[in-house]
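Excluded from the complex is one protein chain; the other protein chains are retained at their positions.
Moving on to subunit A:
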Amino acid sequence: MRLPSLKTNVESTQSVVVTKQKLTQKSFVTNLGDYLMEKLFLLLGTLAIFILLLIVGFLIREGSDALREVGISEFIFGQSWYPSSSEPRYGALPFIISSVMVTVGALLLAVPWGIFTAIFISEIAPKRLKEMLKPVVEIFAIFPSVVLGFIALIVISPIVANVFGLSNGLTAVTAAVILSVMALPTIISIAEDSLNSVPSDFKEGAYALGATKWEVIKNISLPAAKSGIIAAVMLGFGRAVGETMTVLMAAGNAIDMPIQHFLGLTVPDFLTSVRTLTANIAIEGSDVAWGSLHYSALFVVGMILFVITFIVNLIADLLINRQRGALRND
């Protein structure tokens, strides 16, 4: 723009008019770009949510036949699953228990192991080792699950059979061990990220007060990284509970209740062959008659799996939010 002093009065009045016009008139071109981008993002966002809802809707629609005919309580509390018998039974409790056993077993191994590894990488390892370990761990996350399943089949199951004196090494323990290995990279990687993002100011402050390395880790780094670590555990859970191929190959897939009686108590039997919710869908899904009751029942099994992961994620969210609420970082 020219300086006002160089203009005649007439010109400057004109330029004021022009400026005013510019100010009050929206440019079609600039606003069109804005408009289109906004709508594009809106479209993509709503589409993703819409597709997710569609999947849930599909699950419910396909499963509704079996739900109506068999009843939800039979699915959740029924102890036998005989879909092809003349008097079919659709009790998915053995699968639910198996899934929980295998997942919890895997997490019991993977969570402490993963968190300690993350602490080692983030806080203790010398810089060069740290730079080497991080990518190695992340590569483990992309291992094809069928390869790990094969390793479980060939390596872990004979070991389990030998150690516990079993005739068949394909058990819940075998599956839990290999699943823990699968969940480890996720847990390590996310936990390490959150430990790394703890401001070094905090750690320096603690060191300056005479804290030892372990005290800094325990009192400063771990509490500050808590929500990230919870997220890591939940992602590890998601990885373990949803995993199909590996457990299919490692767990033996017997449909009986995986329980034993011990001192008068009914306890889960980790040394027996189990079939998880995911494995059951994979095994029976391929040769089930379309539209049959059995077909519908498999969708109900899928719904159960969905509800379990949903509840766990919800709890994780609540935990993380509660922690944020307790100490607002503003």
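The rule is short, and it goes like this: a residue touches a chain if its C-beta (ideal position, glycine included) is under 8 Å from a C-beta of that chain, and two chains touch if they have at least 3 such contacts; residues count from 1.
Here, contacts and distances are computed from a predicted model.
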Absent chain [UniProt protein name; select from "Sensor domain-containing protein", "Phosphate import ATP-binding protein PstB", "ABC transporter domain-containing protein" or "Archease"]: "Phosphate import ATP-binding protein PstB"
Residue, one of A:A224, A:A240, A:L277 or A:V301, that touches the chain absent here: A:A224
Which residue of A:D34, A:E69, A:E215 or A:D317 touches the chain not shown here: A:E215
Residues belonging to subunit A that touch the chain removed from view: 126-127, 199, 201-212, 215, 219-220, 223-224, 327-330
